[in-house]
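What follows is part of the complex, with its chains left where they were.
Letters A and B mark the chains as written, and numbering starts fresh at 1 in each.
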């Protein structure tokens, strides 16, 4: 079994090269490892605060040496305050016969996230005002939260709801909502420069696999692979609760914000759908163009969306006073698959090879960011004679036609005004092909990096 | 009966708001009133000068307090001179038996506009060189003029032409062409600033309803409605003879030209067709963008045309030395409907609800011009917490989703570099929806107008 996107990548002229640059890559093994991680994280009840987040981040530490950060409740973060910490041990609804008709132990989706403690008896009609279900998909349990308004509720399948008979019910929510901390995970890989690439994934959803155990796991493996490379950029990985987490990080780390030169939010990267990239607010940032180039040449279908002020933490990274070049990398986007925010976003929705493919494309994207720069053609007047340098085949050889094509484009547009990415776009060739051609030409003494070699 | 465009407008989130801002609006009543006006104006023989124009303008004074301006014949206006004044009392062609075979009293279209006085007998072949007909639509009488070359002629149906037998005819044109005045109507509504919006409609066509009694009437009712509002801009309405009228006004009012910030020529706004907007010469002026936004969200089909140096008085307003941001607002454009410039452009071609719909869309356009400006997000770093301000629904409420959507767009792009119109375009939302969101956010203390409040 091999990921389709990978197979195609390996055939292109740069395949050989990236293989060397990367730690040994095996898409089957990588997919299995990612799926194993997601399976391990799946049962944990996460929220925007609490022990579930801590436990999840500690599991990720086995992949990448991230640090757990704790921010006290009440800390002012821009227009918001860090909320009280929520923890839950148990929750159920018992019928008159003492049978649990809804049980948190079966699925943590049954509880409205951030429900306050309750221990109370009530009739069906009062109970019903606290129950949420999905009439159109009667087997599925919805995912609901009530972070910023104290309340409580249970999420049930439509079948469960309809099976409830008149009578008294015992409701128990053994939770605590009290001053504590907001917890997030952070990992920074130091590169040759302090300029940073930000990789952010939300870690607050409970038992939902695609949204966003897939993003959390892929980010951890991405960090693992990058940590084994010699890097131009520094990389900052954040595993944070959605919205309040990115707001908290930005508010407490304003002095580092200007270092972030490129970034991606990772979410929903595990389903079987094609890739979706939502551009940064700037719309034409280098990250936007790099992702477009990689997806265009990925061999599969993909969608590009312009920025909108909805979605994930790109909303905060792209707020007008922050305005970072951060896009959102997904497969099927939030809201566009029926299982979204329901119990059907389970271990059957995410695929090992989808996650491995997401990771591999992210590595290609990071490689392009690392390698993109401008070169100068050292023989800019007319073409240099490639033949006597062994770069051109005589008497009609066609073996190396793609590489020769890339060399011609790279020579012609290495005028100081075009980066390798510009040339890849203009030639409609994969960035990796152009970058490989630039290396060949640099080795032959025909190109030089603008601004000298990267240290 | 309700105008379709209106019904749609009322459903959007800003409907409520515009209703309040406007004087009470009843599309049926409005349509009836406009149709009544057109019916009253229809029989009058207008031209580029003369008593027909005066009589028409006096009828419009019942709707809006416009002033009649008189400019003497011979007045030099740029490359032109105001022509002699033309008036006509009667005209006919009698056959040998003394029967009127063509009679001005039946339709003023029968006379070539600006025909010099004639009282003469002649044979059919001489007469024929003065007769104009439309072979392809044999029941219709064409509309012809000879403003700048002295001559005379009759316009007849093809059937009339073919029924003429050999023999002598008596031709009578009881007209005068003599020094006098060019007359136009002008109305200025003073707003908070001296910056002006120009609304221009040509008033020189005789018994032709769509072109342009519809434009004359809709302009008058537009003036009526705007006169009841508190206005940011001043509005200048002109009812002028085509070409020479706009040239005359521009030549005699050069000092005011630079005050005109936006403008529309109104013509052919009464037929049953969808809207057509011909952009100003600038092509991307605020008026061009506002009209496009309103039409895009009007719920009906519409056409956008780039500027060409043909058409109505936009030719003069958009001449290279004037170059005002003035477009042309129409339904079916000149030349694009078969009845154009024929007797079939009669009271059956124009529809009450079409005219009411034109007026209502013009009011939306003026409202957008009035309300468009830039705001500044006062909490630009990350999203403000809408929930604690009562602007956001918890636990999945969807009732106010469109308004929340508009708020997110407005907050994200109120960075000082984007006007409300920019945001409406980027979000693909109606301007009115964005403007309503801006008001809500301003009331909540989250936005402030750039440059302070509008006085």
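Here is the rule we go by: a contact is a pair of C-beta atoms (placed from the backbone, for glycine too) under 8 Å apart; a residue touches a chain by one contact, two chains touch by 3 or more.
A quick note: this is a predicted structure, and the numbers were derived from the prediction, not measured.
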Full complex copy count, 2 shown, is 3
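In this text, only the chains that are shown with their structure count from here on.
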Whole-Å separation of chain centres (CA-atom averages), chain A against chain B:
54
List the residues on chain A that touch chain B in their complex, please.
77-80, 112, 132, 144-146, 148-149, 151, 153, 243, 246-247, 250-251, 254, 281, 308-310, 315-316, 318-323
Enumerate the contact residues on chain B facing chain A in the complex.
377, 379-385, 387-388, 394-396, 405, 408-409, 411-415, 427
